[in-house]
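Quick one: the structure is below, questions incoming.
One chain of protein is taken out of this complex; the other chains stay put.
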Amino acid sequence: MAEGIQFDVDGNAFLAQPGETVASAMLRLQLVPFRFHPVDTSPRGPFCMMGVCHECLIEVDGKPGQQACLLPVVPGMSVRRPLNG
Amino acid sequence: MNTERAEICIIGGGIQGCAAALELARRGHDVIVIEKDYPGRQSSGVNAGGVRRLNRALPEIPLSVASHKIWERIADHVGDDCGFTKSATIMVCETTEELENAKARAAETRALGYTHEQIISDSEVHKHLPKLDGQVTGALQGIGDGFASPFRTTQAFFRTALQDGARFFLGHRVEQISRSGHWIVETRDSRFEAEILINCAGAWGNQVAGSVGDPTPVHAEAPMMTITAPVPHVTDAVVAFTGRRLSFKQRHNGTLLIGGGYRGHVNPDGYSSRLALDKLAMNARAVLDLFSHLKDVPVVRSWAGVEGMTPDHMPIIGPSLNEDGLFHAFGFLSHGFQLGPIVGQILAELVETGTTDLPIEPLSIRRFR
Partner (left out) sequence: MAKLVIIGAGPAGMSAAIEARRHGAEVQVYDNRPEPGGNIYAALGSCRAHRQDVWSALGSSYEDGGPLLDAFLSCGAVFRPRTSLWHLDNDGILALKGPEGTRTDTADAIILATGAQERPMPVPGCTLPRVMGVGAAQILLKTSGVVPNGPIFIVGSGPLPLLYAWQVARMGGRIAGFVVPNGANLRLSAFVDIQGILAGWGYLTKGLAYQVDLLRRRSLIYRNARDIEIIGEIHAEYLRFTTGKQHKIKVGTVLLHDGVIPSIHPAAAAGLPIPYTPAQDAWRAESAGNIHVAGDLAGIIGAKGAALSGQIAAQTALGQTNSNASAKLNKERAFRRLMDAAYPPAQLAAIAPNTTEICRCEMVNAGAIRQAATELGPDPNRIKSTLRIGMGPCQGRMCAKSLQSIVARETGTSPDDIGLHRLRSPITTITLGELAGLKE
């Protein structure tokens, strides 16, 4: 990877490529599941990658409920997976 | 054209119409209900679900108290508990003046013999609202009040009325009402004939009343509600603020249902509504002024339900002044859901005896003459 964008997921540092969304970077890094569903705690990950299904909701820079598939990784971004339901 | 005959014809299949149909069918009457969509399509199905006697206008209190007795045994009444849950219901005061007014109100209702309203202290309010930013002075609380699921409730009344023999014509929009001895109500492809007509047409109650010579100053309004994604505990109470346009409750699944009397736009067709985004934003600001930690909570949806409002914010209940065999029960904006069960009973009594034990004269259409 020529250029890398540093960001962290759950406190661990990773590199993203230019143009990568949070969802695509996390899938490339095999960071699934993204969350556990609030209704029945079943594990979820990105399904549609186009902003439709709202399955990839994660917390970014302290803000919950972000659609990871629409969000580009930016330097210093801090992602947290709401894995506690 | 298909013709249906019955003793009683009810226009409107919201909670009032369904409750009236249930009551009348149980008493052995032949009753039909004409509904333009389906039961609970408008305000009866999408209101905030408050089962509240708290802070009612004085003339409404006897009805509200009587209705509450039915709510207490709602599962026996309609075969479903309707999600009725008792919950602290409070009108929060933030200033000394607000608290003094609340105390005066509690004293007033107590003097009238009612015991369902009492004052609670600021520390008790904070127990109900542990994350509230800022100070409160106390609250007026409705003892034994709570909330229910509005759509489920309306469906339960509908289903039970159906089981007890009421006939429903869903998807029938009334186009014309006339009289030749009996009432004749026409929809696009059907004609209904009945001796007695009951107007439970909600936001369109005035159209019905006006077409039979009882015009009223009721107009359509579209109060807006917003629901959020589930959030950690905010409150165990149904909360309104005395000095702000804000009310909310937290449902079992953690979602917050937010209102405050902000109104959307009623479309020119009179049947549908649109959100007023500026007012919706004001509603959100009202929440965040007091609960700043909720700023990142997702809004799942907002909506506006069309309802009829009278100038004095009280419903019109009772017989027509001009026509015999005609009764009205409409114009309930923000007040009707809890009253539904008793309104059904009142209408049944009016049909059978021409009178009711409950004091409905202050709610008569006469006051708008």
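Chains here go by letter, A and B, matching the order in which they are written, and residues are numbered from 1 within each.
We take it that a residue touches a chain if its C-beta (ideal position, glycine included) is under 8 Å from a C-beta of that chain, and two chains touch if they have at least 3 such contacts.
As the structure is a computational prediction, the values presented were derived from the model and not from experiment.
Asker: Could you tell me which of the visible chains the hidden chain touches?
Answerer: Missing chain, whole complex, touching shown chains: A, B.
Asker: Looking beyond the chains shown, say which of B:97, B:133, B:175 or B:296 touches the absent one.
Answerer: B:296
Asker: Of A:9, A:27 or A:60, which residue touches the hidden chain?
Answerer: Touches the omitted chain: A:27.
Asker: Given the contact definition stated above, which residue among B:287, B:333 or B:348 touches the chain not shown here?
Answerer: Of these options, the touching residue for the absent chain is B:287.
Asker: For the chain that got dropped from the picture, name the residues of chain A it touches.
Answerer: 2-3, 17-21, 24-25, 27-28, 30, 32-34, 37, 39-40, 42-55, 57, 63, 65, 67, 69-72
Asker: Under the stated touch rule, tell me which residues of chain B contact the chain that is not displayed.
Answerer: These residues touch the chain not displayed: 38, 40-41, 45, 151-152, 155, 226, 228-229, 274-275, 277-278, 280-281, 284-285, 287-288, 294-303.
Throughout what follows, only the chains that are shown with their structure count from here on.
Asker: Would you tell me which residues of chain A are touching chain B in their complex?
Answerer: Going through chain A, the ones touching chain B are 38-39, 62-65.
Asker: Which residues of chain B touch chain A in their complex?
Answerer: Within the complex, chain B contacts chain A at residues 229-230, 253-254, 296, 298.
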